[in-house]
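Of the protein chains in this complex, all but one are displayed in their positions.
Chain naming follows the written order as A, B and C, and within any one chain the residues start at number 1.
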Amino acid sequence: MGKGRLEAFSDGVLAIIITIMVLELKVPHDPTMAALEKLWPVFLSYVLSFVYVGIYWNNHHHMLHAGAKVSGGVLWANLHLLFWLSLFPFATGWMGENHFAPLPTALYGVVLLMAAIAYYILQQRIVAANGPQSVLATALGSDWKGKASPVVYVVAIAVAPFSHWIANALYVLVALVWLVPDRRIERRLTGG
Amino acid sequence: MGKGRLEAFSDGVLAIIITIMVLELKVPHDPTMAALEKLWPVFLSYVLSFVYVGIYWNNHHHMLHAGAKVSGGVLWANLHLLFWLSLFPFATGWMGENHFAPLPTALYGVVLLMAAIAYYILQQRIVAANGPQSVLATALGSDWKGKASPVVYVVAIAVAPFSHWIANALYVLVALVWLVPDRRIERRLTGG
Amino acid sequence: MGKGRLEAFSDGVLAIIITIMVLELKVPHDPTMAALEKLWPVFLSYVLSFVYVGIYWNNHHHMLHAGAKVSGGVLWANLHLLFWLSLFPFATGWMGENHFAPLPTALYGVVLLMAAIAYYILQQRIVAANGPQSVLATALGSDWKGKASPVVYVVAIAVAPFSHWIANALYVLVALVWLVPDRRIERRLTGG
Partner (left out) sequence: MGKGRLEAFSDGVLAIIITIMVLELKVPHDPTMAALEKLWPVFLSYVLSFVYVGIYWNNHHHMLHAGAKVSGGVLWANLHLLFWLSLFPFATGWMGENHFAPLPTALYGVVLLMAAIAYYILQQRIVAANGPQSVLATALGSDWKGKASPVVYVVAIAVAPFSHWIANALYVLVALVWLVPDRRIERRLTGG
């Protein structure tokens, strides 16, 4: 079964998620600097989420490029991932509007955590559909980033009630680690 | 005539429907657990509709994969299906915001029913365009799920004024039955 | 130059226009039949516009299928068409919310008229890029539908201040005439 339509549908959903998030940046009524300054936290939370969705799109792109075959289970694992990503605009908006308050920060972490788990499940499904000798399976290697991220999210969620700044710093940290695209797969595909 | 653009357009509409539904989950103003808890019914109705749109996307994907030829009638039957699916965000939001009250629950069933009928018409059109010996025609077999679902929706609509919980349980039941992708077509395509 | 991306972009914009129009169907707060009945005119205007966007998508699909080559002028003529189509949600919402009042009905006609003119320009550009012997050029023939529609829109706009019902009936009439896909092109492509 072709993966083209799976990619197209995922691209569509991710493109809309990114663009809908920006709607939380509501147009202020008066043309003053003060009105603009109030949007600062919403803007920051938008930047963070934009980077996260970008990371997911990038890695999703690499993963499907490496894994050629798509099964029925892969389709649903992909929809499961898209479900959690579709909650990004809500979690981002709530956190931004409340200036990174503890509870919204914790909920943001929960959505990040569930998306990370969903991504892991999808990865396993694709490996299962393509066999343990496939490019993807050998390219993944230890997958330390995929394993460490959920742990950091759990720590951040637990820390949020006490210091939401540490929690948010952890989200930024994970994003920075992932910003480097998955070179492992890229190297396998091009080099050998 | 190519089916690529039909798939692309349908994917686009389905992707936007899914993502627009989540806008009903309005960002609350205060960062409290109480504010979050109020969103519970809207969230549940979103999950149900997300699964339904996922099922439609999945089956649509399988159906078009099996039926190669596309006629002018297929294009319009497809738009007809997309029309009813485009009412999902409205029906979902009304049901969620009113805590699954009888009338919104019945209307949700009407939209499900019309979408199911539209899907059936589309399926007939594709079979007609591809001939009775096509992969799709033989793969469909008895199509008991496609025939039973509208009946269950009608029962749910009739039951909604008396017990909206039974009606909603029926919607969940149909979704669970469909969650299993259409193995018949998949088997035909891969096996023999 | 490839036309794949032109089709993909147009599909994206048309898919979003269709789905954004449904947002004018605002979810009412109370779960009563009275609340639902108030939405009747908005729903009707949505159905009309959905059919119109469907017609444009359908004909756009046929036209680009027949015309293989795409020039820079075609890209901009296409964006010009998308611009007028992007005003459908606004014109539809205004007409629906005001129960098909004269002025919104006239504006709806203006948007229909401008879109029809933009479609005609696009068609000319594609014919120019593909030559007078191309499939599209010969398939178009007299193009009486394309020529009559703008005339009817002008009549409807002029009539709207006196009878908005006649104006709206004219819009419905044109939609019905177009609902039959462009068989001329289809016949040329398949038969000869």
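Simple rule for what comes next: a contact is a pair of C-beta atoms (placed from the backbone, for glycine too) under 8 Å apart; a residue touches a chain by one contact, two chains touch by 3 or more.
These numbers come from a predicted model, not from an experiment.
Looking at chain C, the residues touching the absent chain are 1-2, 5, 8-9, 12-13, 15-17, 20, 24, 72, 75-76, 79, 82-83, 86-87, 89-90, 93-94, 97-98, 101-104, 107.
Residues 7-8, 11-12, 14-16, 18-20, 22-23, 25, 27-33, 36, 47, 50, 54, 57-58, 61, 65, 179, 181, 183, 186, 189 of chain A touch the missing chain (whole complex, contact as defined above).
Please note the rule applied: only the chains that are shown with their structure count from here on.
Centroid to centroid, with C-alpha atoms defining each point, chain B and chain C lie 26 Å apart. Mean C-alpha position of chain A lies 37 Å from that of chain C. For chain A, the set of residues touching two or more other chains reads 12.
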